[in-house]
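A protein chain is absent from this complex, but the other protein chains hold their places.
Chains here go by letter, A and B, matching the order in which they are written, and residues are numbered from 1 within each.
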Amino acid sequence: MSAVIAPPPSDDPSAEGRGGLNPPASQVAPRRPSPIRMLMRDTGGAISLFFVLLIIAAALLAPWLAPRDPFETDLMAIMQPPSAEYWFGTDGQGRDILARMLYGLRVTLGMGLASLIAGGVLGALIGFLAAFYRRVDGLLMRLMDILLSFPAILFGLALAAIFGPGLTSVIIALSIATVPLMARIVRSSALVVMGLDYIEAARAIGMSDARLITRHLAPNCLSAIFVFSTLRLGQVILLGSALSFLGLGAQPPLAELGAMAAQGRNFLFIAPHISVIPSLGIFVIVLAFNLLGDALRDALDPRLRI
Amino acid sequence: MLRTWKRAALGGLAALGLAVTAQAQTQPRNQITIMREIDSDRYDPHRSTALAGGEVLTMLSDTLVSMDFDMRTIQPGLAARWDVSPDGLTYTFHLRTDVTFCDGKPFTAEDMAFSLNRWIGRTTPRVVSPVAWRAGNVKEIRATGPHTLVYELNEPFGELLSQLTLFFGSALDPAAVERLGDNFGVQGFNGTGPYCWGSWTPRNEMVLTRHPTYRWGPPSLENRGPAHVERIVWRVIPEAAARVAALQANQADVTNYIPEAFWDAIRRVPTVTISQQPNYFWDFFMGFKVDKPVVSDVAIRRAVHQAVNREGLVRAVWSGHAEVARNIVNPRAADYDAQSDAMVPAFDQAAARRTLDEAGWRMGTDGVRVKDGQRATFLLYGINTLANQRSGEIIQQALRQVGIEMRIQLFDATVAWGRLATQEFDAFFLSYPYVSATDALSLYWHSRNRPTPNRMNWANPQTDAWLEGARRAIDPAERATLAANIQRQLAQEAPWLTLARSQMLVFAGPRVTGARAHGLYGIGIYKGLDLRVR
Partner (left out) sequence: MLRHAMQRIGLAIPVLFGVLLIGFLLMQVVPTDPATVRAGPQATAEIVAAIRTELGLDQPIWVQFGIYLGRLAQGDLGVSIINNVPVTQELGATIGPTLELMFAALLWSIPAGIFLGTIAAYWRGSLLDKFIMAISVAGVSVPVFFLGLVLIWFVGFQWQLLPFTGRGGPLWSMDGIRALILPAVTLGGVLVGPVARMTRTAVVDTLSADHVRTARAKGLAEHLVVLRHALRNALIPVVTLIGLQIGFLLGGAVVTETIFSWPGVGRLAVGAILSADFPMAQGTIIVLSAGFILINLTVDLLYAVLDPRVRQS
């Protein structure tokens, strides 16, 4: 091995400690060119944005795009491999997999968004409160630490045990698992802003707390929230579909990608497409959100550590 | 340096890979592994009716009489011969004198009397078998000598001998039952069977060892004992695909739990041998609670019959490897009535719509019919199996097309039986084994058997009278006539939609011979005496 290759210079700040964010040492990022333009400049970002938009559009337009009724069973066409007539083939009940995936996309995305919004809003609120009212900071963050001690899958198992398997249990579990993550990120971002002079000034002129939070704190945390949400959506979808795959989430005949993969698994050696295509679908969706999240971070604030 | 490292690591991995893959044959020499899908909750013939329990129990113990492969002929078992009194009320069994339990203790008529009395709840502490009725209306079961057993009935029971072939009538060692208490069949067992209890890890595997002095196997088997193999391992592999692959890769030897979808593919594998039992009676059906709203209307029930394409259903769910059914009873079972087959409403969606129109069910705006303010909707319960999921979704879609809404709720097997005993639902999926028409009919249609197994809540004095007549009848012709009456009545009233008659295939890998499908009560390998490692 040669010693000639010079180590590339680093543009990354110091190695960070455990979990969460390292509040950037500097002040709020200076205005950069439009984030969208930054995003589009990055090939990966542009492609992932395109895919994410495509996925959302497919879910919204499912009734118009689906070639058939997703529940219609054609008993003469059981487990057909992909063909010109059935692009993604048919499943064990002779249903069109493409149609089911389009409708399944709605369930999968809906499940992800519902958990993200429920957990994210609560988490962000806690984060703001912790950053703004330093008295409750310690208590709130210890609580978040406790929640963070548990992997999401355990929430999923526990809620399914209490309320029985179902989409609701999964959504609640994933929401709970999202709360502490969002709270930490929002708190770190908000703390940076809190250290700035103009907050002091605003306080001095008697601006109310609520106004301060909504007018000054929140907007400055938006990029962090945005980046985190995009990445988290991918993770939540991955977790939710795993729970559905285990039979703890969406119940048949509801089309959900993880549940579809689980049902198709029984025919893996005869008709692999029944489980492989929905699994691949999940992979593509999560990948798109992850890539978009990465690209968004690079575009909005490369120093974010999420 | 890095390079040498890498080379070493790669070499190591390759060596490991070679060593690991080289060893193809992984099973001990004289052991046979049988695969199945689920485990039993326990192995006590009187506290569990699970098929998973029965499969093992027929190996662990024996019954008074045994069933031949034709599913009709009763053969000797623990009883070498028997006499029946002319009035059909007293059976005298003359037991073999050479039988011993696994622990070496000789088997006596007292032990048999204890076992049978435990079945019908006449021992202390009292155990109530859910299927005590299968033993008939018993007056007394007693030992009149060391090897003579008298079985006295209050009323004749033409089915008695075939019922006594089922594993519920297994011989148990009273001492072991007492010693193990609640843990009998959980931590140990002591029976007279060709194999003895080795060890059990629930939901994983059950290990049985050969009973070395066993010589009293049923005459229908080639080997009367002792067993050829030293150890039988009953392995639970919940994944169908994994069972198929394990069979092909010789990781396991025998199974009858291969889904029909794989049958065509597996037939093409030269190393796998297949044994089919043509006289196999295990039906899948959908029952209606005839006293619940909507499904209490015979027009709805007949329309469901007409809306569901049973042929398509069999093709889809059973990959065509089941018989398309009409009547409640299998044509090859004793006392089957051919005429009622024609009376069961046939598949015809247009006829279904007509039936509903004529009965006053008008199409509503949401695609579901309405009559007198009542929507044509009903709730179906079932066990969460792949077949039920798939049949459910297909039937749901078929009914939607004629304007009936079927809501489905499937439960894990362990919970389902409890839920299926309630009155919360309107229709249900189940499947069941039977021995003959009379057996099948008396199980489900006597008003006394409500709420389970008569989950239809079928209470018809005429049916009851016919059933009792058929049960008592000693003349086979009379019994057949009465059984036919019931079949016709049920065909007309349509409280039960037979979905398919499944087939019994036993698959065996190249290591094993003697895996012949039996099928009694759904048990693939009966006793396992003929199993042998090549």
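Following the convention adopted for this analysis, a contact is a pair of C-beta atoms (placed from the backbone, for glycine too) under 8 Å apart; a residue touches a chain by one contact, two chains touch by 3 or more.
As the structure is a prediction and not an experimental result, all values here were calculated from the model.
For a quick check of understanding: of B:A132, B:V186, B:V207 or B:M363, which residue touches the chain that isn't displayed?
Considering all chains, including the one not shown, the answer is B:V186.
Hey, which of A:P70, A:P165, A:P180 or A:P252 is the one touching the hidden chain?
Checking the options A:P70, A:P165, A:P180 or A:P252, the one contacting the hidden chain is A:P165.
Touching the absent chain in the whole complex: find that residue among B:I237, B:V254 or B:A480.
Spelled out, the listed residue whose C-beta touches the missing chain is B:I237.
Identify the residue among B:R203, B:R362 or B:R448 that touches the chain left out of the display.
Going through B:R203, B:R362 or B:R448 one by one, B:R203 is the residue touching the chain not shown.
Can you list where chain A touches the absent chain?
Residues touching the hidden chain, for chain A, are 1-3, 5, 7-10, 12, 14-19, 142, 145-146, 149-154, 157-158, 160-162, 164-165, 234, 238-239, 241-242, 245-248, 258, 261-262, 265, 268-269, 272, 275-276, 279-280, 282-283, 286-287, 290-291, 294.
May I ask you to list the residues on chain B that touch the chain which is not drawn?
1-2, 19-21, 23, 26, 41-42, 47, 125-128, 182-183, 186, 201-204, 235, 237-239, 241-243, 245-246, 248-249, 251-252, 384, 412-415
Convention: only the chains that are shown with their structure count from here on.
Distance between chain A and chain B based on Cα centroids, please, to the nearest Å.
That pair's centroid distance is 47 Å.
Give every residue of chain B touching chain A within the complex, in rising order.
Contact set of chain B toward chain A: 1-3, 239-241, 244-245, 259, 261-262, 265, 309, 312-313, 315-317, 319, 384, 386, 389-390, 392-394, 396-398, 400, 408, 410.
Using the touch definition from the top, list the residues of chain A that touch chain B in their complex.
Touching chain B: residues 1, 71-73, 75-76, 78-79, 92-95, 247, 252-253, 263, 265-270 of chain A.
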